[in-house]
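And then subunit A:
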Amino acid sequence: MPLNWVLVLTTFLFCVGVYGVLARRNAVIVLMSIEIMLNAVNLNFIAFNGVVGGERLIGQVFALFVIAIAAAELGIGLAIVLLIYRNSFTVSLDEVNLLRW
Partner candidate 1 sequence: MDVNLTALLPEIILAVVACGVMTIDLFLPKERRGAAFMFSVVGVLATLVAVLNLYGQNITTLGGMFVVDRFAVIFKIVFCVAALLVFAVSHAYLKEDGEIPHGEYFTMMMFALLGMLTIASSRDLIAIFVSIEMISIPSFVLAGIRKHDIRSNEAALKFFLFGVLSTALMLFGMSLFYGIAGATNLADISENLAGRTDIEEVSLLAILFLIVGFGFKVSAFPFQWWVPDTYEGAPIPVAAFLSVASKTAGFVGLFQVMFLALGSLAGTWRPMFGIIGVVTMTFGNLVALQQKQIVRLLAYSSIAQAGYMLVPLGVASATNTELNTTIVFAVVAYLLVYAFMETGAFASATAFSRRGGGYMVDDYAGMFARSPVLALAMSAFLLSLAGIFPFAGWWAKLVVFQALIEGGGLWLAIAMGINTVVALFFYSAVVKRMFFDRSEVTTAVTLPPVLAGAIGIAALVVVVGGVLPDLFGRLAQNSHFF
Partner candidate 2 sequence: MNLVDEWGITLAVFLPLLGALAIALTPKGTEGIQKLLALGSTGAALVIGLMVAFAFEHGEPGLQFEKNLQWIPSIDANYHVGIDGISLPLIVLSLLVTFLCIVYAYRHIPEPGNTKAFLALILLLETGMNGSFIALDLILFFVFWELVLVPMYFLIGIWGGENRQYAAIKFFLYTLFGSVFMLLGFLALYFQSDPHTFDMVRLQGAGVLNLPIGLANLIFAGLALGFAVKVPMWPFHTWLPDAHTQAPTIGSVLLAAVMLKMGTYGFMRIAIPILPEPAQVFAPLIAILAAIAIVYGALCCLAQTNLKRMIAFSSVGHMGFVMLGIATLTPEGFNAAVFGMVAHGVVTGMLFFLAGSIKERYHSYEMPELAGMGLKIPRMAGLLAFCAIASLGLPGLAGFWGEVMALLSSYRPLEGLNLTVFRSAMVVGGIGTVLTAGYFLWMLQRVNMGKASEASLKHRYADVERLEYAAWVPLLALILVLGLYPRLIMDTTTSSVTRLTETVAGERAEVAQAAER
């Protein structure tokens, strides 16, 4: 199966994730978009592992670590979002602009 197909998919998912982060106002959706971006990267690693890895599975090891750390980040992210929500009762990123200039 040609590698390029996979790469097209990963780039597409990555760009959708970027769109999600930039466009959506709700912080949780932004977190989800970041998850998509990280998944795209995992797919990339797995695909490259198949192509260049030979018998070593470095790509897949990297993917595993990415998954683990993504989970950890998500935990922290949600905790911060809850904190913001509890203190200023909003989750939309537009209203959170007290610190500027």
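The rule is short, and it goes like this: a contact is a pair of C-beta atoms (placed from the backbone, for glycine too) under 8 Å apart; a residue touches a chain by one contact, two chains touch by 3 or more; residues count from 1.
Regarding selection, all candidates are chains of the complex that A comes from, given by their letters.
Bear in mind that the values here come from a model prediction, so they are computed numbers and not experimental data.
Comparing candidates 1 or 2 against subunit A, the one that touches it in this complex is 1. Listed in rising order, the residues of subunit A touching candidate 1 in the complex are 14, 17, 21, 27, 30, 34, 37-38, 40-41, 44-45, 47-48, 51-54, 58-59, 61-62, 65-66, 69, 72-73, 76-77, 80-81, 83-84, 87-88, 93, 96-100.
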